[in-house]
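Here the structure is laid out as C-alpha cells; the discussion comes afterwards.
For this depiction, one protein chain was excluded, whereas all remaining protein chains were kept in their positions.
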Amino acid sequence: MFGLNQKDKSTLIVVAALTLLAPFILNPFPEGSALAQFNAGYPDLMQRFVIFGIFAIGFNILFGLTGYLSFGHAAFLGVGSYSAVWMFKLVGMNVLPAITLSVIVAGLFALLIGFVSLRRSGIYFSILTLAFAQMSFNLAYSVLTPITNGETGLQLTLNDPRVLGQSATADGSIPVTNLLPGLEMRSTYVLDAGPWLFQFNLGYYLCALLLLVAFYVSIRIFRSPFGMMLRAVKSNQQRMNYTGLNTRPYTLAAFVISGMYAGLAGGLMASMDPLAGAERMQWTASGEVVLMTILGGAGTLIGPVLGAGFIKYFENIFSKINDNVLHGWFAILPDGIEDFLVFVVHPFIGKGWHLTLGILFMLVVIYLPGGLVEGGQRIGKYFKRGSDDAQSNDASTKPAE
Amino acid sequence: MGILEVKNVGKRFGGLQALGNVNLSVAENSVHAIIGPNGAGKSTLLNCFVGKLIPDTGSVMFDGQSVLGRKPFEINQMGISRVFQTPEIFGDLSVMENMMIPCFAKRDGAFEMNALSSVSSQRDIHEKAEQMLVDMNMADKRHMNAASLSRGDKRRLEIGMCLSQDPRLLLLDEPTAGMARADTNNTIDLLKQIKEERDITIAIIEHDMHVVFSLAERITVLAQGTPLVEDTPDNIKGHPKVREAYLGETAAA
Amino acid sequence: MDAILLQILNGLDKGSAYALIALGLTLIFGTLGVVNFAHGALFMIGAFCAVTVQRIFNISFETIDPSQKDFLGNPLKVKTTYLEHWFGPEMGGSIIDWSVPLAILFAIPVMVAVGFIMERGLIKHFYKRPHADQILVTFGLAIVLQEIIKYFYGANPIPTGAPEVFRGSFDFGVLIGFDPNAIIYPYWRLVYFGFAALIISSVFAFLQFTTFGMVVRAGMADRETVGLLGININKRFTIMFGIAAAVAGLAGVMYAPINSPNYHMGMDFLVLSFVVVVVGGMGSLPGAVLAGFLLGVLESFASMNEIKSILPGIDQIIIYVVAIIILLTRPRGLMGRKGVMEE
Partner (left out) sequence: MSNSNFTRRGALKAGALAGAGLSLPTLLRADGGYMNAPTGSSVTLGFNVPQTGPYADEGADELRAFELAVEHLNGGGDGGMMNTFSSKELTGNGILGKKVEYVTGDTQTKSDAARASAKSMIEKDGAVMISGGSSSGVAVAVQGLCQEAGIIFMAGLTHSNDTTGKDKKANGFRHFFNGYMSAAALAPVLKNLYGTDRNAYHLTADYTWGWTQEESIAAATEAMGWNTVNKVRTPLAATDFSSYIAPVLNSGADVLVLNHYGGNMVNSLTNAVQFGLRDKMVNGKNFEIVVPLYSRLMAKGAGANVKGIHGSTNWHWSLQDDASKAFVKSFGTKYGFPPSQAAHTCYVQTLLYADAAQRAGTFNPCGIVEALEGFEFDGLGNGPTLYRADDHQCFKDVLVVRGKENPTSEFDLLEVVEVTPRAQVEYAPDHPMFAGGALGSCNPGA
C-alpha cells in the first residue's frame, strides 16, 4: 500500500489515527472537572498542532536530511500567509486556490533565498537565511505596510473586491473562508457525550488531511534516492563531489521543498484565520521551528510533529492557567497547604509559561539527546524488555536509515 | 597518445612555485605511479586533474577533452574517480548505501530529482551495489554504519565505490598511507586484482616504494614541482638521478 | 561633514557594545566550540548587577511623616537610605550616585561565578554534542535566566543613572571648529567607548602575552593537538568561560545608564551579536571586534535622514544587507578561518 514498507506503513497509520481521532484524544478530561484546563481538543489549538506539524516536517526535510540549519524559515510561512490573505481579499474565500498560491509563492521565494544562501554552508548559511528573513520581517513591519498592513497584520475588510465572491455578506459581515460554497472552515460539529464534549471542525480536518499528505510525502522523500543523496550531503560533501554528484541542486531542491511546506503551513494558517501578521516572519518564529525539530528529534520522521505539538501545547495551555485556576485545583486542601502549593506552582504557569518551556528544553536536551523520539524509544524498550520478543525499535520513532 | 595528457602545467601559491613545468602522459590501461619526496607537488598535481585546483599554465586533457575549469563532479562524470589519502566515505550511511550512491551517480548523472520512488525499488542499483560488495569481500558488512568500519575496510569500501562507477581512470592518493603492513598488502592485492580483472587505467601517487614497485608499469619521479624522469620500475630503481634525489634521501632518513 | 563625524562617533559607540558582546561570544566559540545562545543573557545579567547594586545602596528605612499623605490618604512613609543615614546625605548620596561604576566591583565576581557554574554545570556536557543540541540547551538556559530576572525585577525597564558628573553632553564640534551644537556627545557614551577599548585591549593583551593566553590561542587554532600535549585544557576552558562571561557582564553593567535595563535586553542583542561574530569570521577575535565597529558605524550612517530619503527603511535592514554582502564576497566573513563551523 502506498509504496511504503511495513514499518513506514504502520507509522503512517498511527499518525493518521492520532490526527483523525485528535478531537477525542486531546479532550480526555470531562467538562467542568479541574483537569479540563489541560484539554487541548478545541479547533484552534488542534489546527495549530497540525499546521506547525507540517511546518516542522518540511523544516526537517532540509535540516534533518541535509544538516543545513536555516534560521529564516519563518519567512516562507509568512509569505505563504500573505499570499493566501491577498487571495481572499482579491479573488474569493475559497481556500484551495489560496493554499495553492501560498505554496507556489513560498516555493519561489525559497528558490530565490536558497539560491543565494546555499553558496555558503554551516553557520554562514544559517546567518544568511537569518538575514534574509529578518529583512523580510523588518520591511513587512514598516516600509511594506501597503502590502502587509504592518504591525496589525493583513486582514480582510468589507471593501475588498473579491471578484469571484462577495465583498460583504447580506447581513453586512465579511464572508468566511470555505472549501466549497457552504462548507465553511469554521463549521464545527459538536458531539456531546455525557460530561465530555468533542468538537469536530471542518478546518481542522482539512489541515489534518494535508498533514497526512505532507507526512506521507515526507516518508517517500526520506526513503527515496533523493533522500539518500540529501543524507549523503550531510555526511560528506567532498565525497559527493568526487562521486560525480552536484550537491547544489540537491540542497536547493530540499530547501525549496521545505520552503513549500512552510508556505503550505502559512496558507493553512491564513485559511483557518484570515489574518497574516508580520511576527510570523520574525527570527523568533524561525527559531521556534528549529526548536520544535530538535526537541522532537531532528532527522526522524515523527519527531518534528511531536516537537511542534509540545511547544504549542505549552504556549496555549500553560499560559492560560492563572492563580484563580490553581486555587480551584487545590481547593480541597487545607488553606495553608493550598496557599503554599499555589505559591510554589505560581512562577511556572500563566505569565511564567516561558520559564516552564525553557526548563523543559534543557531537561529534554540533557536527558534525551535524540529528542522526544528518544524518550518514546526508551519507553518502548522498557516495555519490550518486559515482554519476550525483544525485537527492533518502534518503527515510528526510529531515525531514518 | 595517453588517456591523460598533461602539458606544461604550472602552479604558484604566492611566492612558492608548487609545479614548474609538468609534462606527463598516462597510457590507457596502464598503472602509472607518480612518486617524489614530500613537497614535490604530487598532491597539487593530482588536484589539478580533478578540478580542485586550476593550474596557472598548461593543459590537462582527459581522453581528448580539457578538464580545466570543470568542477570535480563534472570531471568525475567524464570518467575519473578519486580515492583520497584518508578514506572519504559517507560515515553516517550504511555500507550498502555507500555503495549505491556512486551507482546512482553513474546511472542518473550529477543530479536527478528522484524524490518519490523508493530506494528499495531500484533493482538495477541494488544488484550492482551488491555485486560490488561481493567483489570487495564486504557483503557481510552491508548493514554496518560506514563510520564504524576498520581503516582497511574503509579504504576497501572507498575503492569499491569508485569502481562501481566503472571509471576509465582511477586516481589513488597515497592509498596505503598510515596503514599497517598487513592492510597495505591487502590493498596491494586488491589493486592487482582490479588491474587484472578490469579495463582500467590507474594513476597512483605514493610514498611507499614497496607499493609502487609491486604495482606500477611506469613511474614518474617528481622533485620540486618538475618531473625528474619517467621510466619503467626497473629502470627507475637503478637510475642515478633518482637515487640521488629521492631514494638517497629516503635512505638517509 | 559634521553629520558624518557625528555618525562615526555614534557608530563607534554602538560598535563598542556589539564588539564587547561579540568578543565574549567568539571566545567561547573559539575555545570551547560551543554556540552559546545564552550569551545575551549574560550581558543582561551584567546590566542587572548594576540595578542590584543600585537597589542595595537604596535599601532604606521608613519614617512616618504625618504632614504628608500617600495615595490612599494615609500618612506618608518617608524612605531614607541607610547609606545616607550612616554617611550623611552628602557622602551617602554620592555613593549612591556612583552605583554603576561601583557595580563593576560587584559584577566581576558575580559574572565569573555565573560563568563557572554555567560551564561546569551545563556547557561542559555539551562539548561533544552537535551544535543543534548546544543551541537548544543554551536557548533554554537563556529563557530560564531571563524569566528569573523578570520574576524578581519585573518586565519594565529600570532606570539606572550614570554618576552626576557624567550626565549631560560634551560639545566636540566647537573644539574642532564647527558651530556649537553640531557635534555633541554624551559624556557617559565616551566613557563607555573608552571602557570598551580598555576591556578589548586587556583581553587581547592577556591572550597575547601570558602563557595561559598562548595555550588558549593554540587551543583555538587546534584543539586536538593541544589536548594531546597533555595540557589540562579543561580547566583553562572553564576559566575562559568565566572571562567571557565577565566581559559580557561588564559590557552590561556599563550599558545600564545608556538604556534602562530590562529582562529581554539580552535577546535584543543576541541575533545581532551572532551576525557580528559571523560577519567577523567564526573563531576570529579581531574579526569580531572589527565587525562590531563596522556594523555599528554602518548602522549609524543608515539612520541618517539623507540616506533614508534615498532608500526608505534602509536603517531597518542595513545590518542584514551588510552581512549578506560580506558573506557572499568573503566566504568566511572578514577574518574567519577555513573549516570552522562550515558543516
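Chains: A, B and C, in written order; residue numbering restarts at 1 for each.
Here, a residue touches a chain if its C-beta (ideal position, glycine included) is under 8 Å from a C-beta of that chain, and two chains touch if they have at least 3 such contacts.
All values reported here derive from a predicted model rather than from experimental measurement.
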item: For the chain not depicted, the shown chains it touches; value: A, C
item: Which residue of A:277, A:296, A:309 or A:376 touches the chain not shown here; value: A:277
item: Sole contact to the chain not displayed, among A:90, A:190 or A:344; value: A:190
item: Chain A residues touching the omitted chain (full complex); value: 31, 39, 42-45, 48, 138, 141-143, 145, 149-153, 155-159, 168, 171-174, 176, 182-184, 186-193, 197, 199-202, 273, 275, 277, 279-280, 315-316, 319-320, 322, 324, 350-351, 353-354
item: Interface residues of chain C (partner: the chain not displayed); value: 2-3, 6-7, 9-11, 13-14, 17, 68, 70-73, 76, 150, 154-161, 167-169, 179, 181-182, 184-186, 188-189, 257-260, 262, 264-265, 268-269, 299-300, 303-305, 308, 313, 315-316
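The working rule: only the chains that are shown with their structure count from here on.
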item: Identity of the chain that, by mean CA position, is farthest from chain A; value: B
item: Computed distance of Cα centres, chain B from chain A, in Å; value: 47
item: Where chain A and chain C are represented by their mean Cα positions, the distance between them in whole Å; value: 34
item: Multi-chain contact sites of chain B, meaning residues that touch two or more partners; value: none
item: Chain B residues touching chain A - in the complex, by the definition given at the top; value: 50, 71-74, 76-77, 81-82, 84, 88-94, 97, 100-102, 104-106, 108-122, 125, 161, 165
item: List of chain A residues in touch with chain B within their complex; value: 3-5, 217, 220-221, 223-229, 231-232, 234-236, 238-247, 249-250, 253, 257, 401
item: Footprint of chain C on chain A - complex, ascending; value: 63, 67, 69, 116, 119-124, 127-128, 130-132, 134-135, 138-139, 141-143, 283, 287, 290-291, 294-295, 298, 347, 352, 354-355, 357-362, 364-366, 369
